[in-house]
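Only one protein chain is missing; all other protein chains are in place.
Order as written gives the chain letters A, B and C; numbering starts at 1 within each chain.
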Amino acid sequence: MLIGAIVAGVVFGLYFTLVGLGLNLVFGVMRIVNLAHGDFLMLGGYAAWWLLSAFGIHPLPAAAIVLVVFMLAGLPLYYLVVPRLQRARDSEMLSLILFFGLSQMIEAVTTIVVGTTERSLPGRLLGIGPMIVLGARLPKPWVFSAAVSAVAVLGVYLYLYRTRLGTLTRAVMVSRDEALATGIDIHRVSAIAFGISLGLAGIAGVFAPFMLGSITPNIGVGLNITAFAVIVVGTLGNPLGTVVGGIVYGVSLMLMQTYFSSWANLLPNLLLIAVLLARPQGLYGRRVRLA
Amino acid sequence: MSPEPPLLVVEDLVKRFGGFRALDGVSFHLAPGEVLGLVGPNGSGKTTCINVISGLYPPDGGRVSYLGHSIGGVASHVLARRGINRTFQSPKPFLSLTVRENVLVAATYGNAGVAPDLDALLASVELDTLADRPAGELNSAQQKTLDLARALATSPRVLLVDELAAGLNPAELGRMADRLRALAAGGMALLVVEHLMGFIDRVTDRVVVMNAGHEFFEGTLAAAIKDPEVIRVFLGGAHG
Amino acid sequence: MNIRGALAGLVLAASTVFGARAAPAPAEIKVGTLYASTGPFAAISMPAYDGIKLWVKQANAAGGVYVKPYHKKIPLKLIAYDDQSNTATAATLYNQLITQDHVEILISDSGSVLTSVAVPIAREHKQLLFDLSGTGAPFFSKDNPYIVLMSLPISTLWPKAQADFLNDVGWRAGVRKVAILYATNDFTGTHAKSLAGYLRKAGKETIVYDQGVPTNTTNYSVLINNIAAAKPDAVIELGYPGNDIAFLRALQDSGEKFRYVFTLFGGFEMHAVLGGAGASAMVGTFTYIPAALYPYKVNYGPTVEQFHAAWDKAYPPGSGVAWGADGLMGYMSGLVIERALATTPGMSQLDLRRAVFALSGKLDTLAGAFRLNPVGAQIGEMTPMGQLRADGPHAVRPVAVYPPALAMGKPEFGPRSGQ
Partner (left out) sequence: MRKRGLLPDLLLPALVLVAFGAAPFLYSNELMLFNFVTFLALAQGLNIVYGFTGYLPFGYVGFYGAGAYGFALAVMHLHAPPLAAMAAGGAAALVLAVVLLPLLRLSGAYFAIASLAAAQAVYEVVSNPALENVTKGPYGVSLSGVFAPRFSYFVALAILGGAFALVVWLRNSRFGLALQAIREDPVSAASAGVSVVRGRTIAWLLSALVAGLVGAAFAWHISVFYPDTAFDLGVSIFATVFVLFGGATTLTGPLLGVLILYGVYNWIGITVPQYFQFIYGALIVGLVLFLPNGLVSLLTARGIRVP
């Protein structure tokens, strides 16, 4: 049972890395907290459901479609709200409130359009039955989702460290002011990062029905807390630290569910508070952010 | 020089940020009625020194004593009541409060004894006409003056002044220098960090020159500018 | 005739005369209810609300319902608010229905949670609460006459059918160890507890796993691993449709096999669960079967075929309104209320209560036998045990298997593990 829980935790953690990755990218580049991240994820899930039920599109190509569409949608959204936000005195706090409002709007519109029935995708699309990994029996869709998550993380790594835009993005993450001074088009870099973030949320959403069991329009808020816990445990502003956060979260969640199942939901909350207070720079970083 | 025993004594003060030693064994002393200039290139630790003395950061080594008691690590608001106060390099007024309210807070909370007359205080720094305006509407020079007024409202015996002169026009500079001298004449001890050497020359009795976190010269400014080491540091340093 | 009888007759006559004068027949009978368009209870609330709407629509198409005190047919007016599965909102809205809309008939939202807040409010305002499906035992007490449970047996009684089945047929088939996994809400929590109580009382099967999880649980994979570690023969999962869907999917994905798997809504909201979990995850599982899913002889209201036709006409397949037990219960509660209005001695809330109680033991509707105990709890409408069989590759059909009197087929248990 112990090995099973740990292996399942790593697999689950990889998926939650994907859930938190986009949120962290936006925080790193723009210093804003996108509280609507979970709602974009939810939209990704509904997009996959719609693509399957209306056109019979398999979740895998659906993920590619969602990635592109969400990335493109992110660009205008960025220019609409973010530059204006960043001129404000306390942009971190204001962004939190603004994106919370956006989250409410998205949830409302989704409810109006698709209703509140739980939607899920047939698990057989990603393979039926268990897969044996290191002696642990895991649902095939989990392994599949974790693999896609790993690919996405790798993609973000390659973007940040192997492309020119990625280098500029990292420069903005280190110091926005200095990047501005050296003539980097901050808004272009940020808008693209914002688009990528939404795209990542979208892919995570496509696999949400498999990992979470089902989706409803109101899963956004809970996912936001979890995603925030993951990136705080990893390192705020360091997208690759998210991997650490995701796996720590996944493994501890699975251990809790195995041995203290009724207390499992307490976990992300306690983890978040504990890490914020004890090691505010995250388990994998060195940024300080105390008052 | 002042015949009285020193109010403030700084010995071998150390402050580290991660691996960087911002203060690396600074020592100096300050007597009542004395104005001490703290000069040195950017990054030499002047502001950090003020931050540690005023209680913003606890020291990592060495000793700060005030009236014979160690005050290293004592919180800012306690020091303010005991008579140590400061201004900030970039002014930090309470933007949404009025000028008078800014000073009122300090007079109420930063005084161990009787608070000074606020109207007179504001008049003395030429902020009386702006008393009911929100601090956010003041220009940068006025905000710096407000910083000073707020510090004075706590009736300090030691005043740490961090680059008050920058941005003032020549007439304002002159008045500010006179003001600081008048404070010293009243028995207050002042530590002045400043880049403008003319201003330093006008207000200070002696200077301490810092580089890389510790002091290496102490004496009058006139002597300092003849010191080969000082010349080397300033010409070779980042300040230029 | 003695004096008391004479007095009673006088009072009755007076109340009829003056009552009629004081209150001429209203233009409409106001029926107030709540529904949850969102949240955890939407899955059971919306179909029930659709059922009530269907009843009101049909009644009004026939010129209204006959109301005895006025000797005429009066149209119904349905006033419904959305409580979004939130009990605080629901409390305010129940108050609104009673104090501002002055509804004659107050029907609670589906489920025990959204009913619970209505109980003290209805009692405070002396308004009879037609409790749709809030089966929580604490609602019913001798000192509160203002509640009557319309459908579903009270949750302390309901699980007896399953316990009997396991003790009888299950025991003979070799079921020895039972696991119970339930969602911790009034409905399934109480259900799980009394089921465990019945099993312990019988003293045959042992309960090797008994665990509650939050109702919003969507991920059952680890829980199923934990259950498998306890090596039970029978696994009983009690939750709302969302829980059942997630459980059945996770069970299929895990590859674990148990001899007996039970879900409550697999039968009660068969179509909704089918849409979420798929037929292959459901085939062979056990469930309760509502009367509408097996040939049940009714003496009041439509037959299965008639009801199905009416439902499909009002909510054509594909309209997103799933047909299941909750819709039926909403509709049938309406029919019982209609009959009560047709027989009530007066229009006071306690008169209505008397009228409903007078129907106890007399009605056999598609929801089952309508029987009330003295405090207003439903003790009829028992549901038989059923098993889901494949009906083509993408559908399942329920087969009643217990009690023998209602059985249409033999239960099929899974193979013994390790054999």
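Convention: contacts are C-beta pairs under 8 Å (C-beta built on N, C-alpha and C of every residue); 3 or more make two chains touch, one makes a residue touch a chain.
The shown structure was predicted, so the numbers you read here are calculated from the model rather than taken from an experiment.
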| item | value |
| --- | --- |
| Shown chains touched by the chain that is not drawn here | A, B, C |
| Sole residue of A:Leu60, A:Ala147, A:Ala171 or A:Ile225 that reaches the chain not shown, by the stated touch rule | A:Ile225 |
| Residue, one of C:Thr156, C:Thr184 or C:Ser348, that touches the chain absent here | C:Thr184 |
| Positions on chain B where the hidden chain makes contact | 54-56, 75-77, 80-81, 85-86, 88, 92-97, 100-102, 104-106, 108-111, 132, 147, 150-151, 153-154 |
| Touching residues on chain C - with respect to the absent chain | 37-38, 81-82, 84, 86-89, 91-93, 95-96, 99-100, 113, 116-117, 119-121, 124, 138, 184-186, 189, 212, 214-215 |
| Those residues of chain A which, in the complete complex, touch the missing chain | 33, 81, 84-85, 88, 90, 92-98, 100-109, 111-112, 221, 225, 228-229, 232, 262-263, 265-266, 268-270, 272-273, 276-277, 280, 289-291 |
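Everything that follows uses one rule, which is that only the chains that are shown with their structure count from here on.
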| item | value |
| --- | --- |
| Chain contact topology (line, ring, star, complete or other) | other |
| Centre-of-Cα separation between chain C and chain A, whole angstrom | 40 |
| Between chain B and chain C, centroid-to-centroid distance (C-alpha), Å | 77 |
| Centre distance in Å when chain A and chain B are each reduced to the mean of their C-alpha atoms | 48 |
| Contact set on chain C toward chain A in their complex | 37-39, 42-43, 211-214, 218-223, 225-226, 229, 241-242, 245-246, 249-250, 252-255, 272, 276, 278, 280, 320 |
| Interfacial residue positions of chain A with respect to chain C in the complex | 1, 4-5, 8, 111, 115-120, 122-124, 128-130, 137-142, 211-214, 216-218, 254, 257-258, 261-262, 265 |
